[in-house]
Structures are given as C-alpha cells and as structure tokens.
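Right, I'll just put the structure down here and ask away after.
The complex appears here minus one protein chain, its other protein chains still in place.
Chain nomenclature is as follows: A, B and C, assigned in order of appearance, with residue numbering initiated at 1 for each chain independently.
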Amino acid sequence: MNSDAIISVRTYVLVFIGLIVLTITTTAVAFIDLGAQWNTAAALAIAVIKALLVILFFMHVLYSRPLTWVFVSAGFFWLLILFTLTLADYFTRNIGGAPLPSAAPAAQAAPRQTSETAPRGLTTSESRATQRTGTD
Amino acid sequence: MNDAVPERRLHYLNVSYGVKSWLCTTDHKRIAWLYLLSITFFFFIGGMAATLLRLELLTPQGDLVQAETYNKLFTMHGVMMIFFFLIPSIPAVLGNFLIPMMIGARDLAFPRLNLMSWYLYIIGGLLAIGAAVAGGVDTGWTFYTPYSSIYSNTHVTLTVCGIFINGFSSILTGLNFIVTIHKMRAPGMTWFRLPLFVWSHYATSIIFILGTPVVAIALALVALERVFRLGIFDPELGGDPILFQHLFWFYSHPAVYIMILPGMGVISELIACFSRKRVFGYSFVAFSSLAIAVLGFLVWGHHMFVSGQSIYAGMIFSFLSMMVAIPSAIKVFNWTATLYRGSIALDAPMLYALGFIGLFTIGGLTGIFLATLAIDVQVHDTYFVVAHFHYIMVGGAVMAYLGGIHFWWPKMTGRLYPEGWARLAAVTIFLGFNLTFFPQFVLGYLGMPRRYHAYPPEFQVLNVMSSAGASILAVGYLLPLIYLVWSLRYGAVAGMNPWKATGLEWQTPSPPPTDNFEVTPVVTREAYDYARAEPQSDYVPGEVEHV
Amino acid sequence: MNLGFPLFPEQASTMASRVDALYFVLIGVSVFFATLICLAIIFFAFRYRRRSELERPPEISGDLRLEIVWSAIPLGFTLIMFVWGAKLYFETYSPPRNSLEIHVVAKQWMWKAQHPEGRSEIDELHVPAGQAIKLLLTSQDVIHDFYVPAFRIKTDVLPGRYTTMWFEPSKVGAYRLLCAEYCGTQHSGMLGRIVVLPPAEYQAWLSSGPTGSTVAATGARLFQSQGCVACHADKDTERGPALAGLYGKQVRLDDGKVITADENYIRESIVNPRANIVAGYRPIMPTFKGVVSEEGILQIISYLKSLGRPEGAQVEK
Partner (left out) sequence: MSKSHPGLLHHFDDPEQQLDASQSGMWIFLATEVMFFGGMFISYTVYREAYIDVFAHASNHLNVWLGGINTAVLICSSLSMALAVHSAQSGHRRQIVFFLLLTMLLGTVFLGIKFTEYYHKYEEHLIPGFDFAFKEGNPGHAAIFFSFYFAMTGVHALHMVIGLGLLAYLAVKAARDRFSPLYYTPVEMVGLYWHFVDIVWIFLFPLLYLVGRHLL
C-alpha cells in the first residue's frame, strides 16, 4: 500500500559514498585559500549538494508526490524570505556616507578588559555582573 | 438538557461523562471546548490587567499603582491577550470545532496531536501565569534586547519558556489543519467548494507553521543569554540588539494576521448566511487570504522604521507593507458587495459582522498611516499604534470571535442564545470599543508614547474618555459570559439548522454525534448556494447522498 | 476650536507642517473610504432587510471588472503615500551639511546633551531657532528613543552605536522631549524639554553657563592625556596613521574592505581597535572602552572632525 518506490540498496550506498567524498572534499578545500569569500561559497555549495542528496534519496523526495515537493520548497522559500529581507537591512546600513543614521553592526563595543594587558581568566560575565542586574 | 428531547440521542456531549472523558478526549469538538474554557480564563486575566491599566491612566500622575507594577501589568496584558487569547481564539476554538465538520470529515487528521496541542498550551499558560504570580515580567510583550536579556531583573526566562512551549501548540494546530484540509475532505468537496472559513484557516496555518519557529528560537536565544550568559544580542560584546527585532517581528507581524485571518473567515460565513447570498467574488476572497498570509511575511520591518535599521530597508518594508492593503481592501469591498440585493437579517452574529467591517476598515486604513514612513516617525510607539492594533485585534478579531461563537453556539450546545440580550451586548461592545480606542488615535498623533505609567497633564481629557469607554466595553464583555452560560440550561432548543445556513456543519444534528456525520456526506454544490436552496423548508443544501 | 484640551500637536519645526500635510491627506482619503463603506453597509442593511422568510435573493457570484477596480484604486493610493512618505523620511534622516552638531547620551532614565561650544545640560536641550541641528545620539545601557512630537521627529537611541537625526526649529518656545522606546521602570519619567531660543539669546545662554572649552578642545585635551598622540601624530608613523582629515574619508582596511570613516567607525576604533585595522598597520592599539566615557568618545570625535575634512573622498593608499 505504500506509494513509495523501494530504492535499491545500491543507490543508498552510492549516495553514501558521494556524501563521504564530498565531506572530504569540503574539508580539503577549506584549507586552500581561494581568496575573498570563495571559501565560504565553495563550502556552502558543497553543503547544498550534500543536503540535496540526502533529501532526494535518503528522504525519498525524488520519488514522492508533488505535495511533498510543495512542503519542502515552502520551508526553504520562507527561509529565503528571512535571509533576503534581514540582509537587506544589514547590507544597506552603511551606504551613502556619514550622514546616514547607522552603520554596520561592526560599530560595537568590546568588553572592558580587552586590552593586551587584560589578565587571562578575567571574564566578561564577571565584570558585567558587577554593573548589571540580569538575574531571574 | 435532554428533557426537551423525547428520546435520548447520543451526541458528542453525552456520549461519556466524567473529568477523564474530557481531559483525555481526542474528539476535536471536545478539545474545542477545552480551548474555549481556557482562553476565556486567559481573556479575563488579560482583561483584569487592562482594567487596572485604564484605571491608572485616569490621572496623569501615576498614583494608583507604582511604575514597576504598571510595567508588569501592561506586559501581562500583552502576553496573555496575544499569546494565550487572540492567537488560539478563533483557530483553536471555532477552527477546531468546525473545520472537520465543514469539510465532511470525522475528525482532524491527528486527534492525539490535537489534544497534545491543548496540553502544551495549558503548560505554557501556567508557566506564564506562574511568572506573573512569582513577581511578574516588565519587558513588554515584545521582549526587546538588551533590556530583556540583560537589564530586566524580573521573571523573563520563565515567561519566555511559557511562550516557547505555547508556540509548539500553535505549530501542531497549524500542522493538523493543513493536513486535514489537504487529506480529509469529503467526496466532492473540491478546493473551490470549501467555505471561506476553511480557506482563511489554511492561510492562518501557513503562518503558524512557518512563523512560530522563528519567534521560538529568538526567545530561546534570549533565555540562553540570560541563563548561560551567552552573547547573542549583547551590545557589550558587539551584538546587535536590532537583530532580535528582526527575528521577533518576522513572526510577530504575521502573528497579527494569525489573529485577523480566521476572523475574516468567520465574517465571510456570517455575511453570506445573514444576507442569504453567495459571497461576492468567492475566489478573490479565498486568494486574498493566502495573499495576506504570504505578504504578511514580507513586511515585518515596518515595526522598525525608527529603530536604527537601514533607512533603505525601511523603504523596502514600507513599499511591501502597502501591498497588504490590497487583499485587505478586496475583502472589505467584496463583503459589502455581498450585501447588495441580499435578504439581510440583523441577528446578533450579523451585528458583530457588520461592526467588524466598520472597525476593520478603520484599523486597516490607519495601518496605511503606519506604513507611510514619515507618518510612522511621528506615531511609532505612541497611542496611535495602540489604537490601530486594537482596532484590528479587538475591533476585528474579538468581534469576529464573538460573532462566530454566537453563530455556532446552537451547533456547539444545541441551544439558542437569547437574541435580545445578544443584540444589546453587540451594540454595547461596538460603542464602548469606539469610545475607548478612538481617542487614542488623537493622543498618539499628539505625541503620547505608549507604555507610559504617568503622562503629561494635557493628555488627561482624552485618557479619561478612553477609560470611560473601557468600562462600557467591560460590561459588554461580561454580558455574553452571563447569558451564554444561562442559555446552556434555559436556552431554546436549536434544531439542526436554526439559521437555514448551507454549510455541511448544519446538516448534522445539534449537538453533532462524535463522528460528526452519521454517513459521510457527498458534496455536489458550491459553498453558499443560497440561491438554489429552498428557504421555506428545513432545507438540506448540497444534496447529502448516502455512500 | 478650543475644547480645553489639544487635538493636534504644535508645529515647531520646518518638517512639522510637511508631515502634517501628508497626515491630513491620509485622513481625508481614509474618512472618504470609511464613510463610503459604512454608508453602503447601512444603506444595504436597510434597503435589503429581510422582509419575509421566503425571500430568495438573486444569484450574484462576482464581477471581474469590479474586482480590478477596487484592487487598482487602493494600489494607486498606497503607492502615492509610499513615495510621499519615503521622500520625507529620507529627508528626516539626512542632515544638511551646515548643521549645528549636538551630542546626546541617553541612560536610564535621563538625557545628557553637550553643545559644540562645551556647555552641557541634563534633560534639557537649548537650541537656536532657524538653524539646522544635527543630533548624534547613543545610549549607555538599553534602547531609548528621542522623540519630540512638536518637531515630528523620532529616532531610537542604541547602545554601542550612534544614530543621527536632525531638525530645524521654526518657532521659539519650549517643547516636550519624550522617551518613546520602553526602557525600564522609569520609562515614563524620562522626559525632557527642548528650549528653542532666538539665535542671539542662544549665544547668550551658551556663554552664561559654566564656561569651559569647546567640545573639540576638550577632545583635543583627552587626545593628549590619553596618549593617543603618541601614535597618531601629525604625520603617519609606523605605529599609527595621522588622523587629520580622517573624518568622512574612505579607509581601506587590511582585509580589503573599504569603509567610510564616520562617527560609528571612529567610535569603534576607539573602543574596539582591532575590529578595523587600517591596511599597512599592526593591531597594537589597546582599547579605550571604559577608560574614556561615551561623552569623552564624542568629544574626541569632535576633535578629529575639527582637524578638517578631506577635499574629495578618496580611497587612501
């Protein structure tokens, strides 16, 4: 009665080998300096391929009804909305020069004892505890 | 109750008795009752907080309660009303009760999950109340960082846990509805024969399942930051407090549509039934629900126009927010057009429905003020905003909820409510509501910020008007509580279809049997087929065939 | 109309009347649509009231042309509002070049302001009429919001970052300053007063108080006393670049990014020197977070600005 096609063990093993190879590849590539953000791009591209392999074969989506495709794509589409519009804020905060109201969140503060002379082990939370009241 | 019925017919209420038969039930109709009782409880807790807020605001000095108490009261009002009353109100009570019946199913797809949703809701609610009893929370329902994560020394973590758990209740309800609507429709019940109530709940469920997890994780991160001193939003470490606002509003703006969309569904049913007409532009109304759900996810940044967000992002969000006006306008115009050449009866549910259209129109139009960037700069975080969202949430969602409760009361209980009292309550609520919240628009543009315990004296007259209205509103809300309980014992026996409405839920006895229908109905007509119905008979719309 | 209480806020800045014009148009359109809907409902409810239980209304399922019309009209209306609102909004947050710059530091639950000439005040802000005032705001603790209803301006004041806003007071008088972002117990007590004076009186007020040096001069003294000058001398040294003309310039960092040296950048470089290392320098500068107060940092920024602006914004090196 199950509508799913039974996927052969051979396919599973092939996908598995693919995933292991990609894991080794992504680790190896990470140690090579590709310049700028290309390392991140490569890592994410490989991760997307791996995720697709798992979704399509291990999770049987390749053989599933259209409705399953709709639910899967909806999840990722909404993720895209979250990323696009949030980053729309962060990527446009610093354009147009000084008169704008804001800058990238880089304009932030370090804990008090960050100078090179700060003793190891003096923690951020200890110093904060003295001046703030964040307890339940 | 059975003295009116000569022979004892088994229905969902009398099929079994005892506390256990209710607390362990998987019947969607009984779970709806569990929700009805619990959200009423939370509504009156939130209402009591509101009463104290309005009493405090009678005088500008802030002399009734201390600032600290006031801050905890408005936080409690917001948390209770939004997370524990408005969000579950129509979906978990009316949606739970009606969706399976409207589509001709015996239950929701996952009845045990449905019961679990209620338990999660109750656990979440008890945690939130526990936090209030233990001393309260003073962050406002928005939990903005770094105040909530570092500075507030009230019970933020406990409250946040309550909301987090309650979030899973919403998610499971939404999941249940979507699967039910996809998979459990009776033979012949095609998508375009679905009542608009079902369409609007489908749209609501999309928001439940895709929005709720984001606020859950945002609040969880706040809790982690408090408990384990992680640094996620902490500006001391270089964190960005605005990031929390992005995550929070990604859910909490669509959450407004969680509250209003089911209300729109109710209104479509009421308008059609009491003007005996098919809803004008059915497919436009149906798709506008989906459009609101999807567009609702693209506009959250309009809560952040003055927050330090990039002004370019502000413009994008402003533009997208304007787009939501269109599906909303489509609905209002179509409802109005449905009345044209109808056969209009002004029973209490219809009074609520017509009141809803008026109040929602005002709420929606003032929403355009807030989406207009330069105006939002002036009125952001003032009473203008407070007035606007109360017009949507109270004038919209609560009016629709009450209208729906009255309309389906005969189906839920088998009894009619007293019509005269119900009309009186509807009119009282409408008048009290407007007196309470209209002055707040004026206050807002004048510049009275929200969450003010004491306020400059020139704002007093308008505040007194608002408090006076609130007392009328309170009476208006107590009336249905009394006469609806009264009707359980003394109300007239309703019969299967007192309104001569067309939905499948009216083709089964009141109260319905546990499996809803004695035989699975086969649907052969479109929704709201009043034109072809026989008004003089106790009629059976959409032929019910025996399978 | 005098009801003994106000229905409308005073207009005391150049922006106020422009925002109000938009507001009135919105009210006009809204009243029109709300009245239209309400009258239609009341009329239909009366005209088509149910006269008999046997009534059977005609079948009307919809009309595509009507749907298009009542989608297009709101669309057009909202687009106009969007463009109009966005234009004013952009101006609200874009201060003119010749603005008088005042620093504001917020904390639970007070406002501290410092004028360029050095006078500072608490919960009050004296400004000259007819002059564009640019505020540079930051918070010491939670998020606050600087709100002057009579000027139709508002901006959140964030910890760890600067926000800016500007206004040009058009009318002499005293106006309310309110905190509009919930900030804790005494949020509603975080009030202040904006006192708009004729320019001459403003000058008199400036010199009447405890006379100190200008903000930039105070900043210069801090720059000396904190030892900044040891590395940031008149000329670029091995240890640090010269800072004259830095403000407003494009700076190339060692990771290749180019950013504008605005107030936020300078603040970041003082409290958190390692976040942005200028290309060609080593990360040896210690942080001054906690050593120099928020006010002090603002004073140093003023000093650096007083060292001159670049002729053309060019990429350094």
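Keep in mind that, in the parts below, contacts are C-beta pairs under 8 Å (C-beta built on N, C-alpha and C of every residue); 3 or more make two chains touch, one makes a residue touch a chain.
Everything numeric here is computed off the predicted structure, so don't read it as measured data.
In the full complex, the chain left out of view touches A, B, C. Residue B:Leu247 is the one among B:Leu247, B:Ala272, B:Ile362 or B:Ile375 that touches the chain not shown.
When you scan B:Pro213, B:Pro418, B:Pro456 or B:Pro509 for touch with the missing chain, the hit is B:Pro213. The chain omitted from view is touched by exactly one of B:Gly238, B:Gly263 or B:Gly363, namely B:Gly238. Not every partner is drawn; the one left out touches chain C at residues 255, 272, 274-275.
Considering the complete assembly, chain B touches the hidden chain via residues 105-111, 113, 171, 174-176, 178-179, 182-184, 209-214, 216-218, 220-221, 224-225, 228-232, 236-240, 243, 246-247, 250, 515, 520.
Counting the whole complex, the residues of chain A in touch with the unshown chain are 1-4, 6-7, 9, 12-13, 15-16, 19-20, 23-24, 26-27, 30-34, 39-40, 43-44, 46-47, 50-51, 54-55, 57-59, 64-65, 67-68, 71-72, 74-76, 78-79, 82-83, 86-87, 90, 104-106, 108-111, 114, 120-121, 123-125.
One rule holds in what follows: only the chains that are shown with their structure count from here on.
Each chain gets a centre from the mean of its Cα atoms; for chain B and chain C, those two points are 36 Å apart.
Separation between the centroids of chain A and chain C, computed from CA atoms only, is 33 Å. Shared interface positions of chain B, defined as residues touching 2 or more other chains, are 151-152, 235-236, 238, 242, 308, 311.
Among the residues of chain C, those touching two or more other chains are numbered 93, 155, 159-161, 163, 272, 275.
The residues of chain A lying in touch with chain B in their complex are 67, 74-75, 78, 81-82, 85-86, 88-93, 95, 100-102, 105-106, 108-111, 124-125, 128, 132-136.
Put simply, chain B touches chain A in their complex at residues 149-158, 182, 206, 210, 214, 226-227, 229, 231, 235-240, 242-243, 246, 250, 297-298, 300-301, 308-313, 316-317. Chain C contributes residues 3-9, 18-19, 22-23, 26, 29-30, 33-34, 37-38, 40-41, 44-45, 48-51, 53-63, 66-67, 70-71, 73-75, 78-79, 81-82, 84-90, 92-93, 108, 141-143, 145, 147, 149-150, 152-156, 158-161, 163, 176, 178-189, 191, 272, 275 to its touches with chain B in the complex.
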